[in-house]
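Missing here: one protein chain of the complex. Every other protein chain is in place.
On to subunit A.
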Amino acid sequence: MLRRSLQLALGRDVLGRDVLGRGLGTRRGGSRLGKVEGSGGYRGSWVAPVSSFVTFKIRDPGHDVKTVGRLGEGDWNGKMSEIKKKIQSFLPGGAWTQLHDTSYLPPEHSDVVIVGGGVMGLSVAYWLKRLEKPRGAIRVLVVERDHTYSQASTVLSVGGIRQQFSVPENIQLSLFSVDFLRNINEYLAVVDDPPLDIQFNPSGYLLLASEKGAAVLESNVQVQRQEGAKVCLMSPEQLRNKFPWINPEGVALASYGMEHEGWFDPWSLLQGLRRKAQSMGVLFCQGEVTRFVSSSSHAETASGEEVTLKRVHEVHVKIDHSLEYQPVECAIVINAAGAWSGQIAELAGVGKGPPGTLQGTKLPVEPRKRYVYLWNCPQGPGLETPFVIDASGAYFRREGLGNNYLGGCSPTEEEEPDPENLEVDHEFFQDKVWPPLAQRVPAFESLKVRSAWAGYYDYNTFDQNGVVGPHPLVVNMYFATGFSGHGLQQAPAVGRAVAEMVLHGNFQTINLSPFLFNRFHLGEKVHEHNII
């Protein structure tokens, strides 16, 4: 009788099952904050109470070891010591406090959860806050796993921006982004903070084409001019006149962007967006998204195919170096996780089904490692050097004012390096990057490599262009990823497009319907010629 009432007092019913839902591993003081995976005896931060007035006889350690595990049926001593601990804790003099500090946890509820805090995620957050009709309507949470951004594509990027694409939507995105960057202090101004300087060098891009690619280059330039980009075509002689350091052998045609192209500092853009988003009320949290809790319903498409429509209503954010996670209730999830977007999409159930169906179409974004090398060449090209992209795929640009240059080359499919880590392969420079560059720019025959690093492309294996917009089946997940190396330069415009999609239901300024997820299932590739 006494035993049973004590059991009830401890929160277990007659069979010893945990009745109040406060099993091992749940945090005291609030059942929704900070849960812990599994039941390995973690009991939250219990501080052993010390009370000089009341002392109870505590059992010897031999018995206590048994009580740390699961409280079993006949564990009378364990239960007694639990009760004694409880009584000691609320008597005065105890060191137990009801309220723990949970400021590192994300909020329990957020209207929009943006997975990934790189330039894409921050851009979406900024535009969501900027385009919402009544101010302060939507609560936005940005979840970023690594606040040092050590592996993020944004900060490891070379930072170029160009309009020389072949797909009109890409050109439009780039044009708006450059307008954003030019007027960045009107867009991202925060009261009492110094203005941003993203060190935009408007030196232009120079794309070189051999005989084979000349016709394509010319038609591309036509499209670009139609969209409003200022590009001019140059013959090899004009090339030699304008850039004396270039060796135009093998070049049939070159296109040179005269305005709105160049490079800038991605870190400043990131910090500027972050600062502005924070001032507009976006919440930031450091953690990793480990689970999506969703509810699903079955539906049939017009062609009779059975599909499962899902809706994510909870995101589990796991805190670093800890087993603790916080369930965040949300209405919309935005996948801006960059190179890891594929994993996040799989967590949400994208692609779980028989291949070939809409259900089974995965998000084809995977991390690809790309190297960037920094070298010094005292006799190199001067300050007017544009961002040169050779016909062979190797590229370089000027970095700073001390004769330093950045460059690299995208490897072919067979030589793709392992994206396991960000180790740099210096042989790649010797074999694949230096020869074509030295052939194009004779001054580069003698150079000294200063440093090198590697970064990830969020590579879209389908057609190397971005995925923007909602998923047809996981109804409240929006994508803003898969840009395969030209994400940074399109980020402000893509952020606005996604925000318009979320808030208004359609693209209003730039029509990105070719970039929707559906194209993976329908097989409609958006073929872009100028992918670096």
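Simple rule for what comes next: a residue touches a chain if its C-beta (ideal position, glycine included) is under 8 Å from a C-beta of that chain, and two chains touch if they have at least 3 such contacts; residues count from 1.
Heads up, the rule we're going with is that contacts and distances are computed from a predicted model.
> When one chain of this assembly is omitted, its UniProt record names it as which of these: "Proteasome subunit beta", "NADH-ubiquinone oxidoreductase chain 4", "Septin" or "cAMP-regulated phosphoprotein 19"?
Missing chain, per its UniProt entry: "NADH-ubiquinone oxidoreductase chain 4".
> Would you mind spotting which of A:319, A:438 or A:503 touches the chain that isn't drawn?
A:503
> Which is it among A:275, A:313 or A:362 that touches the chain not included here?
Residue touching the chain left out of view: A:313.
> Taking the full complex into account, find the residue in A:257, A:367, A:470 or A:495 that is in contact with the omitted chain.
Only one of A:257, A:367, A:470 or A:495 touches the chain omitted from view, namely A:470.
> Looking beyond the chains shown, say which of A:120, A:167, A:330 or A:526 touches the absent one.
Answer from the full complex: A:330 touches the omitted chain.
> Of the residues in subunit A, which ones touch the absent chain?
Touching the missing chain: residues 13, 19-21, 30, 33, 107-109, 111, 132-134, 136-139, 295, 297, 299, 309-311, 313-314, 329-332, 470, 475-476, 478, 501-506.
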